[in-house]
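Can you read through this structure? Questions will come right after.
The other protein chains are all here in position, but one chain of the complex has been omitted.
Take a look at chain A:
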């Protein structure tokens, strides 16, 4: 190794090793490892109950892991909790705002709590309201805000202290498609400012849009990790559903596909396999699976759902 003056963790905004957590006898996280490069966007992708929120809460010092270590912004989440807290912000699934205060009052309060003077807090609040497109709504109580506005104000509130690491727990769950786009733009703006973002999502598309790297979480473990492009190579974007000509053909095909099977519905004689959705690949698949052109009666293409991704990732 060549000599370097950088600290060993200088490249990593988040480093977690062997995180485990159980609630009672129910394990939520099992030996989870995670490394997030400084200034990048990292997505934890997984269904409900996969352990995404628990991971975020442990890293944000709100929950203690039963085992394992984690450093965030270079500080240990247990031993240096206060330092970590001063370097991060967390936006959870439920808006951490006062409903009965206006947007501006909420931001000014947070800024003041972060140690800004009254004048500096007002200035910081105005900046953030502007940046998140909330200037017009600043004088209204949060209770009157739409879901998307609330989420944006929530993220803005997390930024008053200029955090190095921002945690976004399911930032777009429950939002309409347009608000979702606005959120994505807001996350993009964060990284432009050099902030590290760890976000959780149930949506493949969202991880694809926003993240430099993605970890797929399944029952408390990382079942796959990589760039969205790498993941997409292992995970199909589309599913080809084949309706078989009869029971015999169905059973034979199901046996032949075995591990490649993403989906099956025996009562409809339906079998699903992964494809990238291109005409060439679909044609090749059909030729490969049904060379006699007798067993497959009809086919249909679907966008792969997260379920398909998990089916495929857990086949090995």
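Note that contacts are C-beta pairs under 8 Å (C-beta built on N, C-alpha and C of every residue); 3 or more make two chains touch, one makes a residue touch a chain; residues count from 1.
The rule is short, and it goes like this: contacts and distances are computed from a predicted model.
Peer 1: One chain isn't displayed here; going by UniProt, is it "Transport permease protein", "High-affinity zinc uptake system membrane protein ZnuB", "Transketolase" or "Phenylacetate-CoA oxygenase subunit PaaC"?
Peer 2: Answer from the record: the omitted chain is "Transport permease protein".
Peer 1: For the full complex, which residue in A:30, A:98, A:126 or A:295 touches the chain that was left out?
Peer 2: Checking each option in A:30, A:98, A:126 or A:295, the one touching the absent chain turns out to be A:98.
Peer 1: Using the touch definition from the top, which of A:19, A:43, A:70 or A:157 touches the missing chain?
Peer 2: Among A:19, A:43, A:70 or A:157, only A:157 touches the chain that is not shown.
Peer 1: Which residue among A:58, A:90 or A:244 touches the omitted chain?
Peer 2: A:90
Peer 1: In the full complex, which residues of chain A touch the absent chain?
Peer 2: Residues 60-62, 64, 81-82, 85-86, 88-90, 92, 94-98, 100-101, 105, 109-110, 112-114, 117-118, 141, 157-158, 161 of chain A touch the chain absent from view.
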